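Note that one protein chain is taken out, while the other chains of the complex remain in position.
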Amino acid sequence: MRNLFRLDEYFARSMCHRGGGPTNASPVSRSGRARGARTSNAASRCTGTPARVWPLAFYSAWVAVLTAGSLPQAAGAASAPLQSVLSPAGIQATRIAHLWNLTLIVCSGVFAAVLLVLLVAIVRNRRSDHRTTPDLSSLAQPEGNTRRMVVAATLLSSVLLFGLLFADVLTDHALSTLPVANALTIEVTGHQWWWEARYPSGRNGDADHFTVANELHIPVGRPVIVRLRTTDVIHTFWVPNLHGKRDMIPGRDATIEFRADKAGTYRGQCAEFCGFEHALMAFYVVAESPAAYDAWAAHQRGAATLSAGALLQRGQQVFTSGTCASCHTVRGTSATGTLGPDLTHLMSRQTIAAGTLPNTTGNLAGWIVDAPRLKPGTTMPPNRLAPADLQALLAWLGTLR
Amino acid sequence: MNPSDERRRPKRVSTEGPMSEAVGASSPPVAVLDVSHLPSFGYGHRSLMWWSTLGLMLIEGTAFAIGVMMYFYLRSLAQVWPLNAPPPDLLWGTANTIVLLASMVPNQLAKRAAERGDRRGACLWIWVCLAFAVVFLVLRGFEFAALNVKWYANAYGSVVWLLLGLHTTHIITDTVDTAVLGVLLITGPFEGKRLVDVSENALYWYFVVLSWVPIFAVIYLAPRLQL
């Protein structure tokens, strides 16, 4: 394979007198001459004409484009940082991103090497057609040189693979040993198709825990342990900027540990296909300073503040005496349903229905009137409310900050 | 006779192209390998049926093995085993095992007779085998009743019914098989190859019997053993 070092020569040769080069000619020279006598059968179109060049050019161009296309990604220049593997915002995701970079480099090298050998083989070889005498010399004398090259390539591959394995195991070990002293524990339950998160009790015992939906807040710099549950099918908890994913499996307990090191809002999405609205089962993780987190938690822990006013009271009545209360809880009222999200602090969320819509009054109205139209398959039924009732309900919901 | 001895050093072939004509009908002085003297059937691995039976045994053996693994997998997840049920009664299962093991004797005799070329002997022993199979199938009915659990009770019930059902299916198909062969041996039309069929049928019967032993152990003994 020392021929590899004389690439330019081979390119040059293959361009001008492909097929009839003076070197290496001994075992096969006869058909080199035979070619001249060839008639216009289909094979002739495929040999020895410049038409050969453009496919090769394409080949090389593709290699270039594809490799170039993936490198900036590796450098973290991703365009969608909201939910991306390549812009880590926490130690776990960072470790994985480092492993990704290493693996990408090794694999690109292997890919390039294979293609290079292939290209050179294509370019340097003389052409033949179906009448070319097969070269049976390999049956008589073993091809020692070639064999050494194949063995060397195999050994090199094994070494590279062992290297990768080593890096994988190290990273895996690091991921599973994140120090979790003083961790915040959250219990997240997957439902078809939304997320319920139970935050732990505060200083006052168990009565103090609180439940939110589809939007988690976590303090930056403090490890988080998420206990994963599901009430129906398998869902997968995944916030790519913070960590890899973990399945929520009926009948099995699982946890995932991570830490956000950069403040920001990160999107997560259910990754395991869980039926109809698997696509619209997203959530947000807001990583904020410990102080901001504490303030948020204290607020969420409290019951809803119910303000006076005829309209608002009417709204609350629509909610608690209507069907809503059978599925939703608003702490501080008589509504204690558990089939749907806890709405105590509904207005503190940026989106409704697991990331389906921005949390605006218009969207809320649309959702309440006909949720299945906005999110086909959702278990929340359409509600035919009198316009006045709807207005009142919306106004009241608007106070659930 | 053995063509591989004749391998020569390869030499270059003509540029005319492939040598297909060498195999065709054109060149007269070719020496031929006359096969008209060969037997038209053979026993054991000489027979194609043997290979298909072997394939079937591999498939079904794998299925049984996976069934057994399902059993132990579910068991490994359970706090107590069997789940909410007493272990199956030993009586019918043991009786059945004895019947099955005993059926290996006529089975072996049928196989030997067939390989001797003895049509009448093969026929006789195949019918004895069938008698065993019928007894066995009746006992199997009692066995299902004595499992002490229904398939819909819990996962334990499901998996023992699966194992027993899987094995029973094999017994039934093999019984039908054997019966057809038995009738064919009596009524004809008869040809020597039938004796090979008897021999392969015996092989399969061995498989069904011997695969029962581990399944028996799993269904009846494993629940009594606290691992």
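Lettered A and B in written order, each chain numbered from 1.
As a working rule, contacts are C-beta pairs under 8 Å (C-beta built on N, C-alpha and C of every residue); 3 or more make two chains touch, one makes a residue touch a chain.
The criterion applied here is as follows: contacts and distances are computed from a predicted model.
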| item | value |
| --- | --- |
| Which of "NADH dehydrogenase (Quinone)", "Cytochrome c oxidase subunit 1", "ABC transporter permease subunit" or "Multisubunit sodium/proton antiporter, MrpC subunit" matches, in UniProt, the chain that is not displayed | "Cytochrome c oxidase subunit 1" |
| Touch list for chain A against the chain that is not drawn | 19, 28, 31, 42-43, 45-47, 52, 55, 58-59, 62-63, 66, 69-70, 73, 78-80, 82-86, 93, 95-96, 99-100, 103-104, 107, 110-111, 114-115, 117-118, 120-122, 125-136, 138-139, 143, 146-147, 149-150, 153-154, 157-158, 161, 164-165, 168-169, 171-172, 175-176, 192, 232-234, 236, 238, 240, 243-247, 249-254, 267, 269-280, 355, 376-377 |
| Contact footprint on chain B, counting only the chain that is left out | 1-4, 6-8, 10-11, 13, 17-20, 22-25, 28, 30-43, 45-48, 51-52, 55-56, 58-60, 62-63, 66-67, 70, 73-74, 77-78, 83, 117, 151-159, 161-162, 176, 180, 184, 188-193 |
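We take it that only the chains that are shown with their structure count from here on.
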| item | value |
| --- | --- |
| For chain A paired with chain B, centre-to-centre distance based on mean C-alpha positions, whole Å | 48 |
